[in-house]
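First the structure, then my questions, so here it is.
Here the complex is missing one protein chain, while the rest keep their positions.
Going by the order they are written in, the chains are A and B; count residues from 1 in each one.
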Amino acid sequence: MGILAAVNRVYWHEFFFMLFAGISVVFAVCVLLTQNIVRMAFYLVLSLGSTAGLFFLAGAEFVGAMQLMIYVGGTLVLLIFGVMLTAQQRYVKMNTHPTDWVLATIVGGSLLVLLIGAAAGVDSWKDASASKKALAELDVDDARTATPLGLALTGVRVDKLDSDDPALANGQSGYLLPFIIVSVHLLVVLIGAAYMARTKRSATAPVGRAERARLNIMQMEHETDDVVYSASKQSSSSLLDSDQSQAEESTDEAQE
Amino acid sequence: MNLQQLIKQLANDSTESLSWFLPEIVLCAVIMLLLLVRLFDGKQRLDLWFVAIAGSVVSFLFSQPWLVCGGGVERTEIFTGLLVIDGFTIAVRSIILLFLVLFLVFTKISGIPDSDDSPDIYTLVFGATLGMCLMVSSNHLLMIFLAIEMASVPSYALAGMLKGRKRGSEAALKYAIYGAGAAGVMLYGISLLAGLTSSAHLPTIALQLAENLGTMSGSEQLVLVLSGLLISVGLAFKLSAVPFHFWAPDVFHGSCAEVNAFLSIASKAAALGLLVRIGIGVGYVPGLEQEVAQDVEAGPAVVAGLLPVAEEAIEPIEDSVEQEVTVNEALQPVRDFIGKLIALLAMITCTFGNLAAYSQTNIKRLLAYSTIAHAGYMMMAIAPLMSSLGSDYGVAEGALSGLLLYIVVYVFMNLGAFAVVAFLRNYIASEEIADYSGMIRSRPYIVICLVLALFSLVGLPPLAGFLGKFAVFASIADAFRATDATYLLVLLLVGGVNTALSLYYYLRVAKIMVMEEPAEGVDIEQYPKAGLEAVYLVAITLPTALLIFFWNPVHAYVVDAVKALIS
Partner (left out) sequence: MLLAESTALGSSIGAVATLALFVTIGLVFLFVNLLVGRFVRPHNPDAHPEKGDIYECGEPTIGSSFVQFDLRFYVVALLFIIFDVEVAFFFPWATVFGKSEQLSEMAQVEQAVKGNELSADAKRLYREMGVRDTSVGAVSDLTNEDVYTSSKMLARITLIDIGVFFAVLILGFAYVWKRGDLDWVKAVTEQRRLARLPADE
């Protein structure tokens, strides 16, 4: 009994929150600091995985499980494949230029300060008593969120029934439309992804407008490529162009 | 209210909503049909273009643009408040679908995509159009984000449509990465706004803001401003507004002219529609005055489908007439913030686009910067709309109808310009302005059409571009007279100066094509004669040239379209 009491006295919720938040932040920073692109992808796995732990702690079991399934299980596998596809000798290491570091720190840092300031500034978001009261009213069933979420996706918002504020209840829309429309979106994305990954088969019959248009575009491309690679000419137009656009980007980021 | 009632409500609501959702359903059906046909027709006997064009025409007809005439469309929320249908939705949706029809004809004539790729490319085009239709009718933060993604993701793939080209891949990659970044930042803003107002439904957000704005602490207001700024990042990216325009020239340069036309026109029209939706959705609660009138006449009758929130929220507080006026008055700071923010963005965007266009030697890059500049002109119309929405309905109506008119005009003149670029590429395999010199001798029709489109883009008087610009500038002037706000005067001046600035680079292209000698070594006789191309270009350019004669009906139409939105 003594051990149980002692275990009970530990603030487990806070402990696990700190643990998972710490893991995800530390590995997110690791993603930034490491220069090896394969390791970056691996650190991202750990960071996103512990974010799933945060979802579990917040009582959103379904979202947490999806985070593991989709991000850790799917997206990151894709990312690592992508990295392995491209990570050749000179692309394995990514050296960030010092000016990029400075710029990124300014942009990211100012956004971070603003967001933290914003999040910490709102009094109603800091009120712990409200969330404690809500927690005390919760039941074990409330942590099983898959069914209410499924109902919301079908278009029935059961949480409308408990809402005390009629003005807010009207804004609780069912998600039937997004559920259906997202399938069309996924279909379009599937087709797009398959299209981009497919090697273009050379046309069998070289006739018609389509072939002429394609050949003309290819021809233009070759011309500009030739210009780029004939280094003897003065700084070629397209090289200059990309430099300019990069310079534009960095100033834009600074403005942001 | 119990679970059983909720389920019955859902069944009724869904079936009622479907009748307003037919254009989008047709778009979905066409996507499926395209794939099904190719699935069972491996030898490609049927040209899928016919499926696509038939689908787009049906979809356009289902969007029922004629309903708007006479202001006959009430504001209706469908799918439990996720989308909203009113004259504005119908009008902008019809414009986008009409553009889709014209665009498909254009792709058939210019020959991109070929028949092997056509199911994939048309699927992407229809998928993006579906997202754009949802953008202009969004009434919920979730739908806003989903619609933006649905419109963007297929566009990324379209930008890299021609494979095996460095520039094309670069364009697609840049577009996708910047787009993902902008969407992420916007999501931050959306979550802040939803967290602050405990709702994601735009009219509910507006009512919450009206109720709480007065009592908000400084830090809460800061969060509100921050969320507005972050959301505007996502929108500015879609609009290619400075400082989030940097993708546009590279993407336009890298992808083919057909895709450029799609990105430059449909995507901008949808983004402007969404901007209006968010601006009015968060900063104004429409339909309140009508309800007041009805309440006074018929007692607290429930007006079906018409914002029951407004009534429920306000009923507890004494007599409605006084109170309901203050809802929209209380939102004045929100509107001022949105209006000033957009005015600032519009001024920078417009000026930057016009200045950067000067040094361009590639026609697609030039048109990219011209697109940026025009996004700026169109955004200018939001400022007078926001500043006078609560006080002067005439001015607000003028601003919004001016914007709508500009979008209509913009569809035709920009499509004409890009069509010429694509057709000329098919003839001379070049998109450099220098290679266009002396073109008038070999292809007079095409050159005349391009020159008309360019003059219209400048806004020279008899052409349609002038009418669009005039309508927008006049509404800014009206708003300035009504409110005396200095920033509107500055906006007007910037707009005027920019129009003058833009004259030079558009005319330069015209001058090279008309006045200069053809480049040496180019045998103008060897190219095939333009047949269908010329017919198409004339058909696209005629509305630009002749709009001045049909000014009254078009103007009456756009005014009808915006009535229900701001009444």
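Please note the rule applied: contacts are C-beta pairs under 8 Å (C-beta built on N, C-alpha and C of every residue); 3 or more make two chains touch, one makes a residue touch a chain.
This is a predicted model, so every value here is computed, not measured.
Chemist: Sort through A:96, A:124 or A:183 and give me the one touching the missing partner chain.
Modeler: For the chain that is not drawn, the touching residue is A:183.
Chemist: In the full complex, which of A:30, A:111 or A:153 touches the chain missing from this view?
Modeler: Only one listed residue reaches the unshown chain, and that is A:153.
Chemist: List every residue of chain A that touches the chain not included in the displayed model.
Modeler: Chain A touches the missing chain through residues 7-9, 11-14, 16, 38, 53, 56-57, 59, 61-62, 65-66, 69-70, 73-75, 77-78, 81-82, 84-89, 92, 132, 135-136, 138-151, 153-156, 158-159, 161-162, 176, 179-180, 182-184, 186-187, 189-191, 193-194, 197-199, 201-202.
Chemist: Contacts of chain B with the missing chain: which residues?
Modeler: 2-4, 7-8, 10-11, 14, 28, 32, 35-36, 38-39, 42, 119
Following the convention adopted for this analysis, only the chains that are shown with their structure count from here on.
Chemist: Could you give the separation in Å between the centres of chain A and chain B, each centre being the mean of its C-alpha atoms?
Modeler: Roughly 27 Å separates the two chain centres.
Chemist: Going by the contact rule set out above, which residues of chain A touch chain B in the complex?
Modeler: 114-115, 117-119, 121-123, 125, 154-158, 160-161, 166-168, 170-178, 181-182, 184-185, 187-189, 191-196, 199-201, 203, 208-214, 216-221, 224-225, 237, 241-242, 245, 248-249, 252, 255-256
Chemist: Going by the contact rule set out above, which residues of chain B touch chain A in the complex?
Modeler: Listed in rising order, the residues of chain B that touch chain A are 1-3, 6-7, 10, 13-14, 17, 24, 28, 31, 35, 79-83, 109-117, 119-121, 123-124, 126-128, 130-131, 134, 140, 142-143, 146, 149-150, 153-154, 156-157, 160, 162-167, 172, 188, 192, 195-196, 198-201, 203-205, 207-208, 211, 217-220, 222-223, 226, 233, 243-244, 246, 249-250, 253, 256, 308-309, 312-313, 361, 422, 425-426, 429-431.
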